[in-house]
Structure formats: structure tokens, C-alpha cells
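Got a structure for you, written out below as C-alpha cells; questions coming shortly.
One protein chain omitted, others in place.
For reference, chains read A and B in written order, and residue numbers begin at 1 within each chain.
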Amino acid sequence: MKHKKAKKYGMVIDLDKCTGCGSCMVACMAENNVPFRKDESDKLLSITWMRIYKLTNGKPFPNTDICYLPRPCMHCEGQHEGHSPCVTVCPAIATDYSSETGIVSQIYTRCFGCRYCMASCPYHARYFNWWDPVWPDGMEKYLSPNVSPRMRGVVEKCSFCFHRYQMAKEKAFMEGRRKVEEDEYQTACTQACPAGAITFGDLNNPNHTVYRMVKPDPKHHGRPTNPNAFRLLERLGTNPKVYYLSSREWIRRAGDNYLKSESIAKKPAHHE
Amino acid sequence: MDSALIPKGVKRCPLWQFILLICVVGAVLLWGVYAMLLCWFKGLNQTNMNDAYGFALWIWADLAVIAVGGGAFFTGLLRYIFGKDELKNIINYAVLIGFICYSSALLILAIDIGQPLRGWFIFWHANVHSMLTEVAFCLSCYFGVLTIEYIPLILENRQIDRVPFFHHLGHNMHEMMAVFAATGAFLSFFHQGSLGGVAGVLFGRPFAFREGILIWPWTFFLFTWSAAACGPCFTILITKITETVTRKKLVKDSAIELLAKISGWMLLTYSIAKTADTWYWATVTAPSMGQTLMDFYSNNPLYGIWILILEIVICGFVPAAILITKKGRKNSLALWIAITLATIGVCINRWVMVLQVMAVPVLTFESWFMYFPSWQEIATTILPVAYGVILIAISYRYLPVFPNEPELNPIETLPAEEEEAVEPSVELEQELKPAEA
Partner (left out) sequence: MKIDRRSFLSFLIGGAAGTTLSPLTWKLMDDSAIWTQMWPWTPVPADGEASYVNSACSLCSGGCGITVRKIDDRAVKIEGMKGHPVNNGGLCILGLSGLQLLYGPTRVRTPLKRVGQRGQGRWEKISWKDAISEVAETLGDLREKGHSHTVGFISGSDRGTVPRLFDRFLTVYGSPNLMRTSSIIDSYELTLHLMQGAQALPGFDFENADFILSFGSGILDGWGSPVRMFRANSTWCNTGGKVIQIEPRLSNTAAKSDKWIPVNPGTEAALALGIAHVIIKESLYHAEFINYYSEGFDDWKRFVLGEYGPDSVATITGIDSTTIIALARSFARASKPLAICGRGQGTTPGSLNECTAVHALNALVGNINKKGGIFAVAEPDYINWPEVEMDVRAAAGMQKDRLDGAGSKKYPFSRYLLNRLPQAINSGEKYPLKALFVAGANPLYTMSDSKAVKKAFDKVPFVVSFSSYMDETAQNADLILPNHTYLERYEDIPTPAGMPRPVIGLSRPVVEPQFNTKHTGDVIILLAKAMGGNIADAFAWNSYDECLKETLGYKWRVMVEKGFWSYPDFFVQTHEESFDTVSGKFEFAPKETGSLKQFKPVNIEGDKTNYPLLLIPYDSIRLANGVVGDPPFVMKSVEDTVLKGTDVFIELNPKTAGEHGLREGQLAMLSTPVGKARVKVHLFDGIMPGLVALPRGLGHTAFDDYLAGKGINFNELIGPVEDSVSGLDAAWGIRVKLAKA
């Protein structure tokens, strides 16, 4: 019998198309019952599973350029499957790597809030619930039953809208299918992006758009072979499953640290 | 009034003075307890920690007290395993300091986690791959060992010792102490190491990440090494402070000097190893991740290269040089400087490996993160210090912590009213014998 190949869900964000509009950010908050507070201007205390960074090329007027970079959780694979920076360090297995989907989960009721995972994540993709989540009277009506609201004292992060995968799988099962089609499981941010800058799918499936967009190299932990594609901090060996596309060299270079003497083309990876 | 509790052959300050001290320090303690309760009931929003500083002052304090508490395991190791008999004169105090440090560390951890009531998940749902799991297990076990090592000392209190059960219990525990010392040394080796591993395994953080052997990054060994080197210095430092405060000589110079000498050599070798580690990291590890040494020490208001020089040279090689030379050890001022610098050095190291790790940006489009602790964090960090002072004060007053004390501070005439019938009479001799931990 043919062995069923595991899925490896991933995301490609086209930075040429991304306008920094913030829809992905808010779609995520609305989808995932993310709480909010009266003052959210301290970004180090503000829970945004999807955060949009504004990059500048640092050149003076009028040669200035800016670029927006949306950053969900990278669902890092690490050097071998499941060796994500955060998953390996969690002492209570409150965050885990799914070998079925490649998704890094977060189990709020297991997490006891040591924040080691946050220290380990170079992307600052993890957020701590410093406060009890409070919705103004009546607003809790819009909370979705598909995602449990988190209590104070635990860490949360982008789940690749895992509940949508579960629902899609359930639906397929009810209809007597085993396969979840590409369009059946799409994340909330992908769906909402007005610019169509986000693409989501199975990086192990050559028929999926994400695969065709980046052409991941299986010999190098999925490193993209499309010259315009890159991953954030590729050299750390975190092997993210979120890829970025940009036609601009300075943006691709901003995706990683390079010594002055290095050219971006070389891309030496640390762990090889 | 409490003279019945005070060990034979030593003199203690009047009770009112003692109570006054306890009250003053107790006030500080209560301030810390108040802050602690705030953190527990209102949550960690009481701190200035944030999503960039998931680890902050507390974790530093935790690592620092464990490092300086390393005097207990290392002195125990030298005393019981390597048979450095001379150290029996300081081992009690080393154990007491270690006990304070480790209980403080556990308390800080209990405040630090977001869900204290679920803290035990670390044991129940343990992830064997996590350095923190290793820390939690070894830390708790070693705390148990320290408790066992501390109990016989408590049992030697004049009144408790009169109860035959406790007398025998204490006696039996003494007999087994070598086993516990060995266990403690083993556990200590691992948890000091795994604390180093906590930072060293962070392969997403080039500032912290180190290569190593198998699952252990070099920081694993460096942490153990530095704790072994600087822990005893801290023990000596606290002893010296205690001597200054009580205006008494409490430990024989020979014991101090022996410990100082061993520490000196440990510190020297540690500093060399740390230099080699830094060198390799700066020239191989970090560049392979696209970063240079100076990336970690520039473009921010605090962390300059001075911190590296301070840590390795001024608080590493300099005290090591003092301690390994006989002249240095024998010169009181030089000894004071050396043990102080060594203690500061290990604390800086822990600071850097916790706080600077959080401060250095990794994504190219982020900048340095700066942080200043809230009063609640400061209060809860001072809390263990106050608790330590109180425990030392009580132990010193009522327990024969320093076996050399009666010998070094002979009392001319024993006041008549202190004479009490003591039975069984064999005890008398034992009282004057050095307590063994």
C-alpha cells in the first residue's frame, strides 16, 4: 500500500503585493478571539498573531523606500522535523509540532506561562497574556466557539487557523472523502487579504500554489529555489514554513543577517 | 530570655537587638511578600516584562542566586568526595547559604510563571528535550538534598537535640552525608549546566547560542564551572560579611584560604575557557549566522563591549590572579576585592545570558529592546535577600553554624544563669565539636 505522505502546510507572502493594509492582522484577531485593551500602542504588550512590520531601506529623501512585512508564526520545522526553536524548549509540551500537518500548536490549558518559548523564538511570534482577556459588555457575543479564548498567564500565537483544518477534515470525513482539498483549508488572513498577497497550502504537494511559487528544495529543508523567494533568518536553521517573495534586493537582504562582505546569493546556512 | 536556645560556648547579642534586626529586615520582607501577592493575584502585568522580555530580572536573579549558591555543592564535593577536611569549618555555612539561594530560586520561579497553580505540569507533562525540564527536576531534587543537609544542623539546636529521636536522627543523617553530598554534586552539576543550556540551546538567538557536545552547548559546562568557581567566593564573601557584622572571627583562616585557593584556580581555568568560548563564538558561530561580535555590543544605550571586558577580565582573570597567589589570599583587602569581583563577575555573566539575550535584536528590522524592572519585580527580587538575612540571623543565633566560633572567640566567664542541667552528659563534648553537615 502506498504510504500517505504527510502534509506540510505553509504560507507564501508576496511582498510586492502586500500593501500593509492590516486586513490579515484584523482577520486573524476576529477569527481567533484575540483580546484587546484600551491602550494597544505598546507593541511589546499587544497580542497580534499576525504582525505587520514596516521596513525601510534607510536611504534619505527622496531615495527612501518602505516595505511591509506581515509576520505570522513561521511554523518552524527546525533541523529535523519538530525541532522548532520553541517546541524543543517548552518544558511541559504545551506547544507541539504536528508531523501530520507541520503545524506548531499551542495548548493553552497545558501552558503554565514560563515564557521560555518566547525567549527561543527569534521572530517574536509568541505573545503572553499579561492580562485577563476582557471584552466590553455585550461584545463577547461575537466570540467564535471554534477557538477557545485564552486565560491570563499563558502564551499564544498564530495556529495557521488550525480549527479550520479540523473543520475541513471533519467535512471531508462526513462526505466520505479522505483528502482535504487546497481550497477547503485556507487561513483567515489568506482569505481576507484584499491584495491576494497571501497564499496558503501544502508545501509537500506539487499541485498546490505555494509549492509552485517557491519550489522548496527538499534536500535543504525546503529552502526556496525561486530566486525572489526567501525565508526570515534562513541562516539560523529554523526552517520556517512561511516564505516571502520580493523583487527588491534590499528587502530580500533585510530578511536575514549578513556580514558586510557577504552577498545575499551565498546564503550559507549555519547548520550545514 | 532565649539563652536556652543559644548554642553553648558562644555569645550572642541581646534579644531586643536581634528582634529589632528581624523587624527591620522583616519589613523589607513583607514589602516583597506584598509585591509577590500582587503578582499572584493580579498577574504578571504587575511587572515591566513584555513580549520581548519574557525573561527578565527574576530569571537573572534566579540564575544568579543559583550560581552563587554553587558554593554549597562545590564545598560539599571538596569536603566529602575529595576529602578536603579543612573545609568542615565552613561547610555548614556553605550549606545554609546554598539552602537560602535554592529556596529563593524556587520561590522566584513560582512568582515568575504565568500560571503558578499549574507549575507542576513541568513534572507531570515533562518534555525531556527541554533544558528547563532538566533544571526543574535537578533544582527540586537538589533543593531536597540541601534540605537534608541543613536539617542535621537544625537538629543540633540545644533544645531539639535533647529529644533523643532527633538526636539520633541527626546523628544518622551525619553518617550518610557523603552520599547526599555526592548526589548533590551530581545534581548540581546538571542543573547548573542546564541553566547554562537554557540560553545556549537557543539557536534562534545568535547571541546566546553555542555549539557543544551532544545535547549540551558549551554554556552548559561554563555555567557549572563558573558556579563552582564563584559559588565558594560568595560563601567566603558572606562569611566575611557575617564576621564583619558580628565583629567576630568565625572561620579559621586555613579553611578560607584553602577554599579561596581552589576557587582561584577554578576561576582562572574558567576564565580561560570562557575566553576560548567567546573567541570561537565571535569568530565562527556568530559570523555563520551573519553577525559580528560588535553587532551584539553596539547601537544601544547600555550594552557596550565594556561588559565583556568587565565580565572576563576584571571579574575573571583579576580575581583569579589574586586568589591563586598566596600573598593575595593572605592580604585581607585583596581577598575582599577578589571574592567581591568574582561574585559580581558570575552575576554579570548570568545577567548577560538572560537580559542581553532578550535585548539583542535578531530580525534585521527590529532594534534593541530596553527594559527597566517595575517596583514589584525589584521588591520580589529583594524579598529573598531579606529572607536570607533573617534565616542566617536565626541560624547563627540558635544553631552551631560555625564550629570554630567557640574556639576562636573564647568566653571568659559563663554567666551562672545560663547553666542548665544538660542530659545526657555526653552531649557536652559534642557541643564543642565542630558540627558536621
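The rule we apply is simple: a residue touches a chain if its C-beta (ideal position, glycine included) is under 8 Å from a C-beta of that chain, and two chains touch if they have at least 3 such contacts.
In this text, all values refer to a predicted model and were calculated from it rather than measured experimentally.
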Residue of A:Ser99, A:Ser148 or A:Thr225 in touch with the missing chain, whole complex considered: A:Ser148
Full-complex contact with the absent chain, from A:Ile13, A:Cys76, A:Cys117 or A:Cys193: A:Cys193
Option from B:Phe55, B:Tyr80 or B:Phe121 whose C-beta touches the chain left out: B:Phe121
Touching the absent chain when the full complex is considered, from A:Lys38, A:His80, A:Lys219 or A:Lys260: A:Lys38
Residues in subunit A touching the chain absent from view: 14, 16-17, 19-23, 25-27, 29-31, 33, 36, 38-43, 46, 48, 52, 54, 56, 58-62, 64-68, 109, 132-133, 135-145, 148-153, 188, 191-197
Touching residues (missing chain, whole complex) on subunit B: 115, 117-118, 120-121, 163, 165-166
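Just so we're on the same page, only the chains that are shown with their structure count from here on.
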Chain centre separation in whole Å, for subunit B relative to subunit A (CA means): 41
Of all residues in subunit B, those that touch subunit A in their complex: 43-45, 49-55, 112-116, 118-119, 121-122, 124-127, 129-133, 136, 198, 201-206, 285, 287-292, 295, 357-358, 362-366, 369
Residues of subunit A that touch subunit B when the two form their complex: 42, 44-45, 53-55, 69, 85, 88-94, 110-116, 118-124, 126-132, 151-155, 232-233, 235-238, 254-259, 262, 268, 270-271
